[in-house]
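Have a look at the structure below before the remarks.
All protein chains of the complex are present and in place, except for one that has been dropped.
Chain naming follows the written order as A, B and C, and within any one chain the residues start at number 1.
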């Protein structure tokens, strides 16, 4: 197999266009936000996410500085594997919120590694098909001043 | 201590008045439903439920035949201990749905054992205050014919 | 036309617009299906719901309202247990059984009469049939590629169904198990992904002559086609997009225990022919068996990123009508 993982054809939708934004909460705190979708034909439980890594302009964003929001709930990346009752629908956007230092306006290289098991495509005990929902794009950052939610 | 557990004064609200109902879904399937609340001053994650047993007229309803619904989600009783991101608010009613044989109309003795740890009242590693939210009441059953949700 | 066979369409057929088109939803699918004269459908929970396996009450209410508004009937619910959703362990059979009961409850809520469910071990069949009857919902186990009806496992279920002789359990053969040759849309897709036409033709010609995938890949490289697209093409034609002789005898054997069909297809051309799957022969066998029931159209063009579901579904229905009218 040339590809170790299954890849569907929706890769261009994973990093949602125009969604990269720097949100300033007051003078000293800001977060980088970004909406993402699954590259799959159906939704998945968050527990199925097996690999997650976000790179901005080539630098890894430490996963401890990332929060994933879905349906008004928020999860640390290392909590995701427990979330078998949190379903990420195939039409739903999840939001990544990253706590970073200053980020310049303009274009940025966003590179997301996002792999998950397909929870019904069982090949052997404990072995499921791995879907590669990774994506990479140059995205233009906009800045939002925000108070409150 | 005469009481092994902490008990707050809202015991009478745990088994919600007028909520006992037999719902008939078509000719051959029915379920007994009942709304319950916490006996506590604050909400809790479902994972904090440490003991659950429902008795109807003195007979235990097997926990495998009970589903707990909260905020439009449904959980098997033995899944509850995993649900640390599902919060049961102190004003919220959870619904118990029980799959049983025929149940007569009229008064029934409903006896719920519901204990939970208070997840911030830590006495020692792994040891938390246990809150007793159990309740017992005679409740009058009504029957609802239902198609769909 | 044979009136013993009626038609439904799985909403799965609309995967491409459902995923891609902003604002596109079930109402659009229903409006289209009514224009086609179709009123029965299958809905796949994990795809159509934003909460699964149990949809939000408001999702169910919304669907029931749409049924009403468009005069649509949910024929079948595509449930299925995600036995791998809990990290670190597989669900055991008891858990799968319990989740199957959840699927029955969801099917009942949305008003479906069939559940496309998860296959449980043979000794669960009596309990499953009992619950199916209690809920008034027939449970079908899909026979899906790469399974074939003649496979020992399928034949064991067939025997068990015969022994149980319950109207509440049976098969849902998916016509994707009868792909005899690659669809032209698959070939186009492989070429769009960078494969040379020669690679595709060579892999197809050598798929069933006793060679391994690796041998054929070596041969293709020797022909000077060593790109990633060429590698993908060989891999897919030996793997996920495989094809081969159709198991018509096996199909004949399972028809007596079939609840309905997944009319899987990849491309119906303007002459109303699906070249990859022999619908003439398959529908002939269905009618010959005396089967009464439903062909559930299941277009899978999204595999090739094709946004032509409406046209293809319409052609598929027209093709089936045309074939049945001649029988």
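To be clear about the criterion, a residue touches a chain if its C-beta (ideal position, glycine included) is under 8 Å from a C-beta of that chain, and two chains touch if they have at least 3 such contacts.
Since the model is a prediction, treat every value here as computed from it, not as a measurement.
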Q: Specify the shown partners of the omitted chain in the complete complex.
A: A, B
Q: Out of B:43, B:64 or B:107, point to the residue that touches the absent chain in the complete complex.
A: B:43
Q: Give the residue, chosen from A:57, A:74 or A:145, that touches the chain omitted from the document.
A: A:74
**Q.** chain A, residues in touch with the chain not shown (by the definition above)
**A.** 25-29, 64, 72-74, 76, 147-149
**Q.** Where the unshown chain meets chain B, residue by residue
**A.** 1-3, 6, 9-10, 13, 41-43, 45, 47-48, 71, 81-82, 84, 87, 89-92, 117-120, 122, 125-126, 128
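Here is the rule we go by: only the chains that are shown with their structure count from here on.
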(Q) Please classify the inter-chain touch graph. Allowed labels: line, ring, star, complete, other. (A) complete
Q: Determine the centre-to-centre distance between chain A and chain B, using the mean Cα coordinates as centres, and give it in whole Å.
A: 36
Q.
Using mean CA coordinates as chain centres, what's the gap between chain A and chain C in Å?
A. 30
(Q) Quick check on chain B: which residues sit in contact with 2+ other chains? (A) 73
(Q) Using the touch definition from the top, which residues of chain C touch two or more other chains? (A) 51
